[in-house]
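Only a single protein chain was left out; the remaining protein chains are all shown in position.
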Amino acid sequence: MRTRQVASGPESIESAYDEALAGPGTLLAAVEAEREGADAVVIDCMGDPALEAARERLTVPVLGPGQTGMHMAALLGHRFAVLAVLPRLTSRFEAAAARYGLASALASVRAVDVPVLAIESAGDELVARMTEQAVAAVREDGAHVLLLGCTGMIGLAERLRPALDAAGLDGVPVVDPVPATVQVAAGLVRAGLRASGLSYPPPPRKRYLGVPVA
Amino acid sequence: MRTRQVASGPESIESAYDEALAGPGTLLAAVEAEREGADAVVIDCMGDPALEAARERLTVPVLGPGQTGMHMAALLGHRFAVLAVLPRLTSRFEAAAARYGLASALASVRAVDVPVLAIESAGDELVARMTEQAVAAVREDGAHVLLLGCTGMIGLAERLRPALDAAGLDGVPVVDPVPATVQVAAGLVRAGLRASGLSYPPPPRKRYLGVPVA
Amino acid sequence: MRTRQVASGPESIESAYDEALAGPGTLLAAVEAEREGADAVVIDCMGDPALEAARERLTVPVLGPGQTGMHMAALLGHRFAVLAVLPRLTSRFEAAAARYGLASALASVRAVDVPVLAIESAGDELVARMTEQAVAAVREDGAHVLLLGCTGMIGLAERLRPALDAAGLDGVPVVDPVPATVQVAAGLVRAGLRASGLSYPPPPRKRYLGVPVA
Amino acid sequence: MRTRQVASGPESIESAYDEALAGPGTLLAAVEAEREGADAVVIDCMGDPALEAARERLTVPVLGPGQTGMHMAALLGHRFAVLAVLPRLTSRFEAAAARYGLASALASVRAVDVPVLAIESAGDELVARMTEQAVAAVREDGAHVLLLGCTGMIGLAERLRPALDAAGLDGVPVVDPVPATVQVAAGLVRAGLRASGLSYPPPPRKRYLGVPVA
Amino acid sequence: MRTRQVASGPESIESAYDEALAGPGTLLAAVEAEREGADAVVIDCMGDPALEAARERLTVPVLGPGQTGMHMAALLGHRFAVLAVLPRLTSRFEAAAARYGLASALASVRAVDVPVLAIESAGDELVARMTEQAVAAVREDGAHVLLLGCTGMIGLAERLRPALDAAGLDGVPVVDPVPATVQVAAGLVRAGLRASGLSYPPPPRKRYLGVPVA
Partner (left out) sequence: MRTRQVASGPESIESAYDEALAGPGTLLAAVEAEREGADAVVIDCMGDPALEAARERLTVPVLGPGQTGMHMAALLGHRFAVLAVLPRLTSRFEAAAARYGLASALASVRAVDVPVLAIESAGDELVARMTEQAVAAVREDGAHVLLLGCTGMIGLAERLRPALDAAGLDGVPVVDPVPATVQVAAGLVRAGLRASGLSYPPPPRKRYLGVPVA
């Protein structure tokens, strides 16, 4: 597995605005990854920027941790909650669940209120906030499964685990979306599957002005 | 009302790929329109590219003819059908209706199979194909209202009218999405309304690399 | 724009019972309005009494502020709340949202508990109650847009605005349903549109006993 | 069981217009039935005119064959179809199923195209048309249960039965809505149940002008 | 009406595990009931174990109090709540409502936290807990109708009634599912109806190993 940095766009993705500006750069990085021989592409952002565009343009499987993580969370229990970084993303996750046909499986979105770029340095404080929101999602919203709401939270499922166990939520799975999506991507490659060409047909050729044509 | 050409992006928008590449340029044009004193911004594409991003970034009302046209069509009757340019857009319109919370009002999407750039020259042939699909949408899919599925079809509602009347569909309204959306935009301006700042809060400031920062 | 008083029925509409008794009189007033040359008819009650009946009977556009206000509110943000006059109307608004295909956009209905006929004299007290419920709708129910739930509240959006701003809800639009519906009606007239003749075909002629046949 | 004729309104109910004009008279008849000691009231029209109003006004159980018949049909199989009298009622039944929370159980509505008042004299011709539509509902729309769509069709389930059996649909139940609703009403009376006072609270007292105050 | 004890399986049904193990025994008891001349079979458990299997295998009507009770509750008001015995059953009732197409009518599930076998001896304590949860379901969850969530609660509706009245919930119907289902079953028998043979066709004959072939 190889990670490729997106060369243009915002330094983090926390809004529809960021997502729109991240689109072309993400697409370009996906095209280059395929050109260099990637068997599959996983977009490293829960907003799944350029997911559909990349599926149209590439011939290898393309997955987003937003969509894939939600399906995995739905598979593991009655309803899931998303632990988002910022309150402003709550309605975006709700809209994403509707777009992915999973609205009935979403119990709630709860925000820890820490910007993406501050996750790395947030340490124990972040884990404490995540635990607090996780407990509320279970006790008040009826969530049975938790989904980390930012790919920058990678690895935090392990640190959240003991805190959840201590809070009596030892039976509640925490889905870390990027590893989960990488597993699904690997499975698709082994099975020779990619997203449907009817849902994502190759884009018609045409002239593009002023964009890093991918 | 003033029209502003988007300076960068694809020459037409017919895929998720085109939409992703059209995003930044559309956003830039919207920002410039506001800067030049526009009271409201209407995005001229049924895919509503950068709609949410522009709502976050601008302080004037921003509307897309996809979302607004669907609401107007839903208001006028039991179920509506979209007359799309290309078959590949069928599932995209279905997904848009779900995203906009209007899935139950969408009877069907039917394609006339004419690329966007060929609409202008398609003439009577296009009207004939649109009539054929409109009749099928009503008779076979239960549509009671029609929504033109491409903003390049502007003005064709009038040419479609006599053909529909001749086919016995004289009671079926045809929504021309751009004029309809302009009317709604004007109404919002008069009422002092714009989209919710909770749904579309201003984007957090941060560094952007290699994008025409809007 | 002209206002026409309904000559028969209840003095206010606050129940299914009132709506049923308001039907024939509303219908008669709508027919007379059309006869006198109205370009469009807007029914002045959030329960939209006789809306479908009037659409069948008239040839000009007929709109109800319940349906139209909900579509406008849905267009402006993720989810909207209705500020109703009485608690007993909560389930009626929920049922209306389902009937209009907008259930997923309705965050909640909250009642200020003031009868329709007391609105005019309620003054600051009413605005205070509306603000309280509006804040609760946003903070507890996730509403991003507010819809006034009684046409007798006309003009109160302006008085609510400063109170909402003071409560930190300055980005939350308040839809005043009658003016919003009048704007949409004007737009439909300009576009030559009316509700679908397939959804609302002219009623079959027959004998009517003891009703003010409209 | 006693039948009471509604004294004012249309001679048959085939439109939203008819329903609006039938409301007050139906309500009055229901009030009188209760006054004369009825244990329960069943409204004799699939459009359930004044159902909610009567539930608010009366203290005995009130049922409509539209709502009750749909619940019974949904109970008996995967999806049901309604055999309506007129094509114009198709969208009205679809809207009713949504209003009653049963949209996912409705396979289709199919019309035999015979006006209500012609049912009695239609005889074998009507049964033949009903059979034809029933077969289409099962074969083409996936219906597993049939619901007669007009209370004027009472008793026709028995005549439809042999024709359906001959067509190979012997396992398909046909719900005759009025008898089915009377059974449910009797069961509610025995159990001491009526519709919820929270959903249908008594209407606030007020002045009514020009209506046969019920 | 006759009651038949199921000869094999768990002593009470409180989990998916119990339901799976109760299936064959329930089926066998249903087959025997039909063989002995029963006109209809009502399964005495809110989980409706073996309901669909029995419908396939028997020729008389088979009803489950879970499905039938939910339909009756939905018929009586805007939304209903289930009073379950154990918290672990909450998500199972939510899933059942979805499976029966009644998700939009379910306000909430609230548990009294008393095991099935302790119901009989719980006495006043149980009624107090049920009242407490019923009040919360109405006040906090918007329930307008209550459905007893365990067939072991039979008869408790009558004891709950005065407590609810005292709490100001005198208009809230309480559906006791077994009597309600028996009433519906009797109505179906009178009408000559049973569940659809298309939804529940007779099972294909084949070899069965080690099961009490029913």
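For reference, chains read A, B, C, D and E in written order, and residue numbers begin at 1 within each chain.
Here is the rule we use: a contact is a pair of C-beta atoms (placed from the backbone, for glycine too) under 8 Å apart; a residue touches a chain by one contact, two chains touch by 3 or more.
Quick caveat: nothing in here was measured; it's all calculated off a predicted structure.
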**Complete:** Note: the excluded chain touches shown chains A, B, D, E
**Positions on subunit D where the hidden chain makes contact** = 78-79, 104, 142, 144
**Prompt:** Of the residues in subunit B, which ones touch the absent chain?
**Reply:** 90-91, 94-95, 98, 103
**Item:** Residues from subunit A at the interface with the omitted partner, ascending
**Value:** 63, 67-68, 71-72, 74-78, 100-102, 104-105, 138, 144-145, 170-173, 175-176, 179-180, 183-184, 186-188, 190-191, 193-201
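Just so it is clear, only the chains that are shown with their structure count from here on.
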**Request:** Take the average of all CA coordinates in subunit A, do the same for subunit E, and state the distance between these two points in whole angstrom.
**Result:** 40
**Asked** Roughly how far is subunit A from subunit D, going centre to centre by Cα mean, in whole Å?
**Response** 49
**Request:** At least two other chains touched by the same residue of subunit B: list those residues.
**Result:** 78, 101, 104, 144, 198-201
